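The structure under discussion appears below in the form of structure tokens.
All protein chains of the complex are present and in place, except for one that has been dropped.
Chain IDs A, B and C follow the sequence of writing; residue 1 opens each chain.
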Amino acid sequence: MIKKSEIIEREEVVIRFSGDSGDGMQLTGTLFSDTAAQLGNDLSTFPDYPAEIRAPQGSVGGVSGFQVHMGHSEINMPGDFSDVLVAMNPAAIKANIRWVKEGGTIIYDKDNFTDKNIEKAGYEKDPIAEEKLDGLNIIDAPISSMVKEALKDMGLDPKSVIKTKNMFALGMVFWLFDRKLDFTEKYIDKKFSSKPEIANANKIVLRAGYYYAETIEALRPVFRILPAPISKGTYRNISGNAATAWGLMAAAEKAGLNIFIGSYPITPATGILEEFAAHKELGTISVQAEDEIAGICTALGASFAGKLAVTSTSGPGLALKSEAIGLAVMTELPIVIIDVQRGGPSTGLPTKTEQADLMQALYGRNGECPVVVLAASTPSDCFDYAYEAARIALEHMTPVILLTDSYLANGTEPWRIPSMKDLKEIKPRFADLKEIPFLPYKRDDEKLAREWAFPGMPGLEHRIGGLEKTAKGTVSYVPENHENMINIRAEKVERVANYIPDLPVIGDKSGDLLVVGWGGSYGYLLTAVRELNLEGYNVSLANFNYINPFPKNVREVFQSFKKILVCELNMGQFADFLRIKYQEFSYEQLNKVQGLPFTLAEIKDKCINLLEDK
Amino acid sequence: MIKKSEIIEREEVVIRFSGDSGDGMQLTGTLFSDTAAQLGNDLSTFPDYPAEIRAPQGSVGGVSGFQVHMGHSEINMPGDFSDVLVAMNPAAIKANIRWVKEGGTIIYDKDNFTDKNIEKAGYEKDPIAEEKLDGLNIIDAPISSMVKEALKDMGLDPKSVIKTKNMFALGMVFWLFDRKLDFTEKYIDKKFSSKPEIANANKIVLRAGYYYAETIEALRPVFRILPAPISKGTYRNISGNAATAWGLMAAAEKAGLNIFIGSYPITPATGILEEFAAHKELGTISVQAEDEIAGICTALGASFAGKLAVTSTSGPGLALKSEAIGLAVMTELPIVIIDVQRGGPSTGLPTKTEQADLMQALYGRNGECPVVVLAASTPSDCFDYAYEAARIALEHMTPVILLTDSYLANGTEPWRIPSMKDLKEIKPRFADLKEIPFLPYKRDDEKLAREWAFPGMPGLEHRIGGLEKTAKGTVSYVPENHENMINIRAEKVERVANYIPDLPVIGDKSGDLLVVGWGGSYGYLLTAVRELNLEGYNVSLANFNYINPFPKNVREVFQSFKKILVCELNMGQFADFLRIKYQEFSYEQLNKVQGLPFTLAEIKDKCINLLEDK
Amino acid sequence: MEDIIATKYTARDFKSDQEVRWCPGCGDHAVLNAVQRALAELGIPKEKFAFISGIGCSSRFPYYMDTYGFHSIHGRASAIATGVKTANPDLSVWQITGDGDALAIGGNHFIHAIRRNIDINILLFNNQIYGLTKGQYSPTSGKGLVTKTSPFGTVEEPFSVGELVIGARGRFFARTVDANLALSTQIYIEAAKHKGTSVVEVLQNCVIFNDAIHDIVTAKDVRDDRTVILEHGKPMIFGKSKEKGLILEGLKLKVVNLGEKGITEANLLVHDAYESNPGIHYMLANMAYPEYPVALGVIRSVPGITYETAVAEQIEAVKSKSKVKCMDDLLMGGSTWLVQ
Partner (left out) sequence: MEDIIATKYTARDFKSDQEVRWCPGCGDHAVLNAVQRALAELGIPKEKFAFISGIGCSSRFPYYMDTYGFHSIHGRASAIATGVKTANPDLSVWQITGDGDALAIGGNHFIHAIRRNIDINILLFNNQIYGLTKGQYSPTSGKGLVTKTSPFGTVEEPFSVGELVIGARGRFFARTVDANLALSTQIYIEAAKHKGTSVVEVLQNCVIFNDAIHDIVTAKDVRDDRTVILEHGKPMIFGKSKEKGLILEGLKLKVVNLGEKGITEANLLVHDAYESNPGIHYMLANMAYPEYPVALGVIRSVPGITYETAVAEQIEAVKSKSKVKCMDDLLMGGSTWLVQ
């Protein structure tokens, strides 16, 4: 349909769909990115929705967005500035205009720019006029009326008609990026299989949008993004929350255990519990507990009973679990605790992203109470680090906290599906049935881990609990025993360092500046560092996934750089932890606490500043 | 009665009463120390009791002890090694023998050293023989039989008879220290006013012990400790828990507010709640909540309603309060949270002392969530720092965590009673009734504190909550607003530094070694540093009571010493916090996690080592 | 509330300047209206109202009220409200909560508030779902309900709100339907006037995640037959043409048709909300469709000494007997000695 000459090839492009919470933008974005993924683009997505279920229609607070970053080369973040903004109403312009690239395109539903909506969005006059949009390619499509027109003969009620307008927008964008409609059409057929007339309406409107775009001149040229040269294999799109759940399920299978999750719903972690609940076919036991404390306590009970135990939550829930984490430390039971970080303190910004629970994860308990802390850094590597968390918990008999965040949890990216046989072995420390009497706090020499005996194992009956104990498991108030046990528990956690990989450095192994990050800002830092490298700057990146204990080569890595810049979405918690652990180095900081990821510009500016002022 | 020539004057002496939990040692110790205090000695006491209400009779686990350190000069700690040990049974020897000074005296109840009791204590033969006690002055008093003899004509039941034996021991010790019996006799009369025959029996036995000691040769010479040259004034003995409660009650009166405590019982903090409950005559509202979360939440409610709000707990309870502390930070309500630290992690060693909740107090919450943290350092200065905590909370509109510990809570010392008129002013930031509309997050320029308006004030109706807000109090997801509020809340806490005293240095203001401590180890560190000074070492002491924010002169103080040694009863939490705040200094550490205070020898040895290896 | 001044308000006076952010069609809007109407009738000065909530869609309520308000953390509103009321018994304290907020994470504070009989008014918005977190089952969701966390149906027995309230020694329990403004307003007024913990279960509709869950009893065409509105001192009659009633048969309630087998209004049970023995209130609170009509109105309302009063009275009693009148007295009292 499109002539060759009118197509421009692009390395990468960022599209943002945005509209009212009820406008179906999340679905639109998902369908678009799934199509792109099927065609072999690498991509990264990020949904961004309000805390209210339905904030007042037309208000800026009610804008729901979905950003897709796709490319011919590797894509590591959903992008900060967008090439194309789809805005279903004036509020969507208000909320997103800052994030449109110079020379970018805005497609908006002209019909929705009524005086009332304009006022609701906080504009005085037409936003297109009010925002100075010079240099942007503005497409004012009469989407609502086109949709009504397209469906006028279908006999549908007006509400159902207008609900399809997201498909019109999607159709337009598909044309703009030279994409086929078949994936979306199949999806529509499946979703509305019981309502064929609705399915039909959606498909009609989708095509109508596509043809409309073809018809109007304004949308030329069309962009084409060739498939990314990514490794061979079978791929799927996966979100961080699903990957987390799957990583744990995979670990359970590998360890020969059943998995048990005890959790209480909380944004943005609920998806993990939901994912477990949806996979009972694999024997998953999911308990929706009465609160977070019961969540971890049911899981601890399950751990005591011999399951791979998991509890998932977000910051306020982690606070509630503090006391029980202490019990897990004291009883040395394996358990994985996931904290999907969100904006704090308190209820804070519950749907936004932040990395401000690090100190809580490390220190938020009474007494000397060390646990292993890991952090995932991309939606799909949530699988790997969840798996690692389970492996460490089971092999070292310790609670492990895995930190992800709102951005990872809801973001998606294509993921090369691993095969179970390629995953690391996991060998839980089951007690030997013949070693009677069983000493619950006897340890192996290497890991200092105790053995795991659970109810049902004959002859290994024993008692554990939160009071200080001797190796035999007897309650003990002997001063030296207490100090000894405190040291052993700390040392056990330290020795995990012997069983984890070194900290990888991306870029030169020595140089002027090492950008240091941890967890979820990885994609942004990586993209920024790569761009700086292309621009000729000597910058490397070290992003931490293992936080407590640290990999053994950290000191060595740090020594080789003139400056160290720690970037994190908080006020400097990781930098402070580094000061504790490696006091000898100086740490520059880049911090942001806006409920948003970094922008590339923020990172690059800071790096350039540091490099130039050497 | 005692000839002058047989009396030796001593600067200070440590006596430890110890026996089975049922032997009344806590009372014996209290009566002894109260008598000493009345006579003008300075003193410090420490009760040490088992976690079980009544551990098995005769077992080491069941030994209950009470140590009194009294002196002619200033006394700052209950002493580590004792001059006199009173042991009511073999287990008391077993538990305490390590802590008797060379050349010290042991008084024990010979009648109780039966084969059965010897075995229960874990000895094979007579402990006096088994422990090599050369050089000790061993007094084997047949206490039980003497008591029976003394009371044989009274017609009392055997249980009541034997219950008086602690008075016999007390009588002996009174003689040994040349003390009058009248204070104790008055106490007995009062306590048993409804049972005159029991009162009588106790008094007879007390005198019997006194005369027995006079009769036997073994107890010479007698020690006399002259009154300490302490400042003029009216004194009373006070424990840390009572002082904490009184400090807060005093603050409320000074601020013109009613006080409200919402707490849940937990060792060793329960005494604070009990103290409040006992003082309803001052209008104190004390709510024994259903759990720790309800404890802080009722208090937060009371704060919202305009009271001076308090919640008290120990480590595990602080963990449970984490989430609600976050709410207090976000709503900027004044509240004092007291954590009486005990041995952790988890239930740990619930009746023992430790300083291991510091990191929890500083960081144990989701998000960026700074609070003010103070620590008291002696039983009686719990009054001062509780008062300070309330002052800061009310004037700066912020939650304040006050850390004390088991050692401070139960220990007592004489305290010069302050007069209310001499205490600092406290001016709560009441909202101005005329300033309508009331903006809940409007701040003053100096402190950045908001104003306090509470239900009942007409025209100032407003809403607060845990979501991020604008100054006006409207919920806001605006990225810049969030970052701005995060910074303001942090800055507000930082600015408290403008309203607190400088860090005092005891000893030279510069030199070879600065011993740094915080909170409750103060007395031990002070005593050790003074002894070192007397021995000619160049050591000074800086003990922190203000931890977050730090006093403004810390850097200046640290700069003037060649070495800094941080001593604390944990694995180094304060040292780590110093590394974060003052990364430029090197910190040596002395740590102990045995549920026990430091010994002087431990501190001195470490200091001398550091000094000699310069 | 001693010094109640006769103040004239209208519902409008209780509307705050905040935009109401619930979904269009959410039952919460109606509750807000009814509460604002009820407050206007109470004659209590506006500054004496405090609305305390936890977290949930319903818990956003305080933002929309032009009164003192505290939107707190999930599950803890009962405890905070207890603190507010004990601190200042003079206030009219309202707790706004959801079925998750009150009965899942907040269950403990809820039952303890009730046990203590603290004089607060708890409006429990029961939509049988977690709204704010987008549709997981709650402790009141019916067995088998398919939700995001129960894709194969829940396997849990739900609480019966009324039974739990009375089981925790509750003295006031009422039930209403979000959209029934007249009944609701009346009940909120009665809840406010009752001295002690008043719990009102509001059958509330969540259009988004659990739409029409109450319709089986509350829908316009069936509600007359499937609900009975209880009024103290009145016979228990219901039905489109008031043709049905309730009687007691042994220890069980039974639905009868007036006119049949000679049954007249005089045979019907007469509602006694003030009876302190909870036996019949349990049965009424537990009535469920299809066997029974669901009971609306004030089911139980038994006065008793309230917690904050008892606390205040004890303080006054101790004060009046004590010689210690201020901190200086306390500091200098007891066992002291003078050093000169």
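Points to keep in mind about this one:
The rule we apply is simple: a residue touches a chain if its C-beta (ideal position, glycine included) is under 8 Å from a C-beta of that chain, and two chains touch if they have at least 3 such contacts.
Just so it is clear, the model here is predicted, and its values are computed rather than measured.
Taking every chain of the complex into account, the absent chain touches A, B, C. Of A:Asn237, A:Gln360, A:Asn481 or A:Gln573, it is A:Asn237 that touches the chain left out of the display.
The residue from B:Lys94, B:Lys280 or B:Lys352 that touches the chain not shown here is B:Lys280.
Taking the complete complex into account, A:Glu323 is the one of A:Asp111, A:Glu274 or A:Glu323 that touches the chain left out. Annotation: of A:Asn112, A:Thr284, A:Gln360 or A:Asn481, A:Thr284 touches the absent chain (contact as defined above). Considering B:Glu292, B:Glu413, B:Glu451 or B:Glu588, the position touching the chain not shown turns out to be B:Glu292 (whole complex). Seen across the whole complex, the unshown chain contacts chain B at 52-57, 59, 61, 264-267, 270, 273-274, 277-278, 280, 286, 288, 290-292, 316, 346-347.
Residue-level contact of chain C with the missing chain is found at 104-108, 111-112, 115-117, 139, 152-153, 155-160, 163-169, 248, 251-252, 277-280, 282-283, 304, 307, 310-311, 314, 317-318.
By the touch definition given at the top, chain A reaches the unshown chain through residues 34, 37-38, 40, 227, 230-237, 246, 249-250, 253, 258, 260, 262, 279-285, 287, 289-291, 293-294, 297-307, 309, 323-324, 326-327, 331, 416-420, 454-467, 474-475.
To be clear about the criterion, only the chains that are shown with their structure count from here on.
Set side by side, the interfaces A-C and B-C show unequal numbers of C-beta pairs in contact, with more at B-C. Look at where the CA atoms of chain A average out and do the same for chain B: the two points lie 46 Å apart. Per-chain CA centroids place chain A at a distance of 40 Å from chain C.
Distance between chain B and chain C, defined via averaged C-alpha coordinates, is recorded as 44 Å. For chain A, residues touching at least two other chains, in rising order: 61, 316, 346-347.
Looking at chain C, one finds that residues 55, 73 touch two or more other chains.
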